[in-house]
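All protein chains but one are shown in place.
A and B are the chain letters, set down in written order, and residue numbers restart from 1 in every chain.
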Amino acid sequence: MPQVPSVNGAALRGPGPIDIALTVNGNAVSARVPPRRTLLDTLRESLGLTGSKRVCDEGTCGACTVIVDDRPVYSCMTLAVACEGKRVETIEGLAKDGELHPVQRAFVDADAFQCGFCTPGQIMSIVALLRATPAPSEADVRRAVAGNLCRCGAYPNIVAAGVSAGRRRK
Amino acid sequence: MNAFSYARPTALADALRRLRSGAVALAGGTDLLGLMKDGLVRPDTLVDLTGIEGLRGWSRERGKGLRIGALTPLIELEGNPQLGQLMPILREALRDAATVQLRTMGTVGGNLLQRNRCWYFRDEGTPCWLKGGTRCFAVDGENRYHAIIGARECVMVSPSDLVPALVAYDAEISLASSRGRRHMKLADLFVAPHGRERREHALRPGELITEIRIPEAALARKGTYQKAMDRKAWSFALVSVAAAARIERGVARDVRVVLGGIAPIPWRVAAAEKGLEGSELDEAACADAAERVLAGATPLRDNGYKLTLARELVRRALRSLVAA
Partner (left out) sequence: MPRVVKSREEFEGEVYESLVLVEGRDLPLLDGGERTEIGHERRRVDGTARVTGRARYTQDVYLPAMLFVRVLRSPYPRARVRRIDTKKAEALAGVRGVLHRFNAPKAAFRGEDTIFREEVRFVGDEVAAVAADDEDTAAEALRLIEVDYELLPHVVDLEEAIGDVAPRLETDGNVAEASTHKRGDVRKAMKEADAVVEATYRTSTQIHNSLETHGAVASWDGEVLTVFESTQHVFGVRQGLKMALKLPFSKIRVVCDYMGGGFGSKGGVGKYSIIASLFAMELGRPARCILTRDEENLAAGNRSATLQQIRIAGKGREITAIEHTSWANVGQGKWVANPTGPTNTLYDVANVSSKSYKVVTNAGALSAFRAPGYVEGTFALECAVDELAERLGIDPIALRRKHAGSPKDPLSGKRYSDKHLLECYRIGAEEIGWRRRRNGGMRGSAPHRHRGLGMATQIWGGGGGPPAYATVHLNPDGTVVLTAGTQDIGTGTRTVLAQICADELGVDLADVHVRIGDTENPYGPISAGSVTLASVGPAVRIAARDAREQLLGAAAGVLETPAGELRIDGGVVVSKGARTPLSEILGKVENNTVIGKGARHPNDPELSQRTFGAHFAEVEVDLRTGEITVEHIVAVHDIGRIVNPLTARSQVEGGVLQALGFALTEERFVDRATGRVMNGNLENYKVPTVKDVPTKITVKFVDRPDRRANNLGVKGLGEPPIIPTAAAIANAVANATGARIRHAPLTRARVLDALAVAEARS
């Protein structure tokens, strides 16, 4: 459906597919999705970035956590169209030139996952934490991932990984 | 979610015009998208408010109190150090509210207007009274999270952590619609659903909250927020208590005790607060106040424990106001 410009105000877009422009992991990308499509589904289905997981799809588990403008958000409760003009970062953007990000490395070293399904979300939450708090305490890490459920119970190792990733970066 | 059109205006007037014609306002989306996914809200048009300048951030002018824009993210209230000095109860109330992600996404205005969490209400397949049905399913059903006081046809509870804290500081709000602006006490925003009022908020169609204000006098109060959850994080309050008072030479003035999670509205009993005026908030006075706040409570089959919890939290909150 074409965009309907309003007489004097913001354009009304949709309800059919519209073209949206996003910045994901530093790259300008575009997708054609209806306004109802969440950022999570857009990442996974339109952009092939399946690292962010769909677990509850209603903002209650954290497996879809991505970073938008340096802050952690649930991508399942965010409309893709509302992210135009913002910087979106996902798990796929962390490793550079085949080098794991310090948080990713800390997760492997500390065995901070079992099935691994919550892992991308946990890692994104801690990456966001480290930007604001470069050397977090255990309590800081716990607060940062209190919104990321892990059903395998890797929590003790997740906390250890978060603290050690902070130390490593210093 | 149903299919909808989307607009992201930059001017408030633009947004209000769209709201007048039935569009639904989107801010952080943490509640609205949930309602839409559950099929409870099926809008034709969403108006994304986050592009509007001037509704974000906070300011304090000496003598005029604190003003908080409705689109300010909760994380800002929680994390801003100056605000932490000015009104520490905000940080205390928000620390255990939802999660970092939800506090990052959620806004102050959205928090005040969030719908209740009753699982019958949230279940599209249950035609409960609040949604236009004939009866409340919780009253004879699964009701461990429901109201023990102040409920009428609907036993849902006020879910916000922020609201009791703001009410304890006599917060006022400004509202805007395409017809104009109005102001009210925050406490008056909340409605215990009854009779023809099958709603939780006294918001008029097409209206938005634009600002929250804390009067200067209230900023002199000492406050505390206590919350009981059924796990150690990420739960709505089973019971929460915001207590605030100005402590003058060891006695309490302008005492406020506001409970969340036990009634359809933030629960306040003026007589109990008056009874504490001039008190040293000793054990006996606090215990007595707790009894008065909860007088007339009528627990349901599974939520009697809330009464015990509420009494204890009121006592603890009040006592902590005079603790060293």
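Definition applied: contacts are C-beta pairs under 8 Å (C-beta built on N, C-alpha and C of every residue); 3 or more make two chains touch, one makes a residue touch a chain.
This is a predicted model, so every value here is computed, not measured.
S.K.: Consider the whole complex, including the chain that is not shown, and state which of A:10, A:31, A:77 or A:91 touches that chain.
M.R.: Once the missing chain is taken into account, the touching residue is A:91.
S.K.: Tell me which of B:20, B:117 or B:131 is the one touching the absent chain.
M.R.: Checking the options B:20, B:117 or B:131, the one contacting the hidden chain is B:117.
S.K.: Kindly state which of the options B:137, B:169, B:190 or B:225 is in contact with the chain not pictured.
M.R.: B:137
S.K.: Which parts of chain A are in contact with the chain that was left out?
M.R.: Those residues of chain A that touch the unshown chain are 34, 36-37, 41, 44-45, 48-58, 60-61, 63, 90-92, 94-95, 100, 104, 107-109, 111, 113-120, 123, 142, 145-146, 148-159.
S.K.: Suppose we count only contacts with the excluded chain; which residues of chain B make the list?
M.R.: Within chain B, the residues that touch the unshown chain are 1-3, 39, 117, 119-120, 123, 125-126, 137, 140-142, 144-145, 228, 230-235, 238, 302-305, 308-309, 312-313.
We take it that only the chains that are shown with their structure count from here on.
S.K.: Need the CA-centroid distance for the pair chain A / chain B, whole Å please.
M.R.: That gives a centre separation of 28 Å.
S.K.: Which residues, counting only chain B, touch chain A once they are in their complex?
M.R.: Listed in rising order, the residues are 1-11, 14, 17-18, 26, 29-30, 33-34, 37-38, 44-46, 48, 50-51, 75, 98-102, 104-105, 233-234.
S.K.: For the complex, which residues does chain A have touching chain B?
M.R.: For this pair, the touching residues of chain A are 4, 6, 8-16, 34-36, 38, 57-59, 62, 65, 71-74, 77-79, 81-82, 125, 143-144, 146-148.
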